[in-house]
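The complex appears here without one of its protein chains, the remainder shown in place.
Here is subunit A:
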Amino acid sequence: LCATGRYHRFHLFNQVLPSPCPRQVRSYYVDWRMLRDVKRRKMAYEHADERLRINAIRKNSILPRELQEVADKEIAALPRDSCPVRIRNRCVLTSRPRGVKRRWRLSRIVFRHFADHAQMSGVQRAMW
């Protein structure tokens, strides 16, 4: 499985692994969509606390309604990529958005490929 294309402008998000590494080295993200997903995940992590607290004020029956409306406006003012809803669990190797098994973070095709080559630990063809 080789990458579909190599994109060189990932200077912000370049992963440089140390050279003596016998394992598979992926030094670029597979495509731009994957890169955008990575950005969204990082931003969501940064703003997670704030969002939690503002939401605690919003989803409340004790505090006055004015406060909650103010909190609504505040949370809408946060950057759009900071919300976790925009994160898509893509396949880690092919960036496929659909058919991804969460446990392995792989799309069904990649999973099947590795499982048939006996490179997935504990995975066997089902037969009953």
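In this text, a contact is a pair of C-beta atoms (placed from the backbone, for glycine too) under 8 Å apart; a residue touches a chain by one contact, two chains touch by 3 or more; residues count from 1.
The rule is simple: contacts and distances are computed from a predicted model.
Missing chain, UniProt protein name: "Small ribosomal subunit protein mS31", from among "Transcription initiation factor TFIID subunit 13", "Dynein light chain", "Phosphatidylinositol N-acetylglucosaminyltransferase subunit H" or "Small ribosomal subunit protein mS31". Among A:33, A:53 or A:101, the one in contact with the hidden chain is A:53.
The omitted chain makes contact with subunit A at the following residues, 20, 49, 53, 56-57, 60, 62-64, 66-67, 70.
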